[in-house]
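First the structure, in the form of structure tokens, and then the observations on it.
Omission of a single protein chain aside, the complex is shown with its protein chains in their original locations.
Chain nomenclature is as follows: A and B, assigned in order of appearance, with residue numbering initiated at 1 for each chain independently.
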Amino acid sequence: MRRRVPQLVCGLFGLLIFTLHFLTSDQAHRTYRLILDDYYQIVFAFALLVGVVSFIRVNLKAVERGKDRPYRIVSLLGLLLMPVLAMGWGIGGDSPFLWVFDNVQVPMQATVFALLAFYVASASFRGFRARSLPATVLLLSALLTLLSRSDLGGFMAEYITPVADWVRYNPSMSARRAILIGIGLGSLTTSLRVILGIERTWLGGGK
Amino acid sequence: MDIGIIIAGLLTLAIFSFLYRDNPVYKMAESLLIGVSIGYFLVITWDNTLRANLFDPLFTGGEIDLLIPFGLGLLMFGRFSSKTSALSRIPIAVLIGSGAGVAIPAMLGARTLAQMSATVQPLLTESGWLNVSGLVVLVGVLCTLAYFYFSREHQGTLGRVAKTGTWFLMIFFGTTFGYTVMSRMSTLIGRVEFLLSDFLKLTN
Partner (left out) sequence: MKQLQQRHYVFIGLALVVIVTMLLPYRPEIVPSAETRRMHEYIDSLPEGSVLLISFDHEASSLPEIKPLALALLRHAFSKRLKLIGIALLPEGTGVGYGLMREAAREYDMSYGEDFVYLGFRPQYVAAILSMGESIPETFPEDYLGQAYDQLPMLNGIENYDDLACVISVADGSLTTHWVEYGHARYRVKVSAFVAASMVTTYDPYLASGQIYAMVSGLRGAAEYEKLIGIGGSGARGMLAQTSMHLYVILMIIIGNLIYFRQKQRGRG
């Protein structure tokens, strides 16, 4: 029962929305929107909230145990700060909420990402080796791309860029297209298996 | 100087300190980032979605049919107790089922068939020359697909075709690496530009 009911709900919602995709009546469109807006999106928003609650629980437990206590407290205070600011002064215009977002969250998040530039350079030095013929092709393709997107003018602009563009739009694109088709077929069959109740791993363990 | 820029600059430097090695200043900044990000995310999800699309229409607009998705959403919290965790499977079933239902036409039509159709191009160009690029794309797609076909051992003709597929894949990975380097460097440029012009006022 604990597995049958969810499986049935899953199959019904999947079948319903799949069928509605092909129906053109106004009622069909209204139902389609209703499921997407009132069910799919709202339930998904609650799933996100579950993540937030889970984060708070894990951190509170860690504070209790004394593990990385100062850091956990800072995380929890940061989490608390944003709703307090939003409730006090709103989220628009020049609100403190957006001020914290612009001056604390955005710069740090962007800098964490910028760190990757250094590690990419380091990896290029330490790991990007022409160990075999396929690895050499990979390396040459990368060098061609990097050279073509550098503003060196002259010979580079005249000869290297058109070659790099051709490689990008043809052999490179064709491999990506094959990957896309593969993923498409894989997703299609997985979706069918989920709706038909053959694929049940999403139910997790237990009865 | 604007206090916001000073704070942003100091936090930027705190994150960059990780390049030397992991340290308490970095860890503190990282913890703050995690907390603030989740707090921000909570507010936006609450205000832009749950309040606007659920609570306001339900409690002030009287749209009682919204009680069903509201109830389903609440069942999600059943996960936190072993006694009620099975209940959370029902809203998850709504998500998984709806996701699978919308994915089938998209994966079949917009992805697989559209991409297959774009692969088949005329063999001759308008001026009568052999369409080499079109041919390369066709061979590339077929060979790469063969590489990902694991229902038969890669031997004989299939083996050779799949091997050709690996060359196309290597070219693709190389091109992707090149563009990824570009992207990461651009992000660093942005942060350095902020430090030099806004924080340190060394450039305009």
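To be clear about the criterion, a residue touches a chain if its C-beta (ideal position, glycine included) is under 8 Å from a C-beta of that chain, and two chains touch if they have at least 3 such contacts.
Since this is a predicted model, take the numbers as computed values, not measurements.
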Item checked: Visible chains in contact with the missing one -> A, B
Checklist line | Hidden partner chain, touching residue among A:N59, A:Q105 or A:S191 | finding: A:Q105
Check: Among B:I6, B:A52 or B:L74, which one is in touch with the chain left out?
Finding: B:A52
Note to self: I need the residue numbers on subunit B that touch the omitted chain, in ascending order.
What the structure shows: 19-21, 37, 40-41, 44-45, 47-49, 52-53, 56-57, 98-99, 102-103, 105-107, 109-111, 114-115, 117-118, 137, 172, 175-176, 179-194, 196, 202-203
Note to self: For subunit A, which positions touch the chain that isn't shown here?
What the structure shows: 21, 29-30, 32-33, 36-37, 40-41, 44-45, 48, 90-93, 98, 101-102, 105-106, 109-110, 112-114, 117-118, 120-122, 124-131, 139, 142-143, 146-147, 149-153, 157, 168-169, 172-173, 176-177, 180
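Assume only the chains that are shown with their structure count from here on.
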Next item on the list: Would you mind writing out the residues of subunit B in touch with subunit A in their complex?
Entry: 4-5, 7-9, 11-12, 14-16, 18-19, 27-47, 49-50, 53-54, 65-66, 68-70, 72-74, 76-77, 79-80, 85-86, 88-105, 107-108, 111-112, 115-116, 118-119, 133, 136-145, 147-148, 165-182, 184-185, 187-188, 190-191, 194
Notebook entry, point to check: So in the complex, which bits of subunit A are touching subunit B?
Noted result: 2-3, 5-7, 9-18, 21-22, 35-50, 52-55, 57, 68, 70-72, 74-83, 86, 91, 97, 99-118, 120, 124, 134-135, 137-146, 149, 166-185, 187-188, 190-192, 194-195, 202-204, 206-207
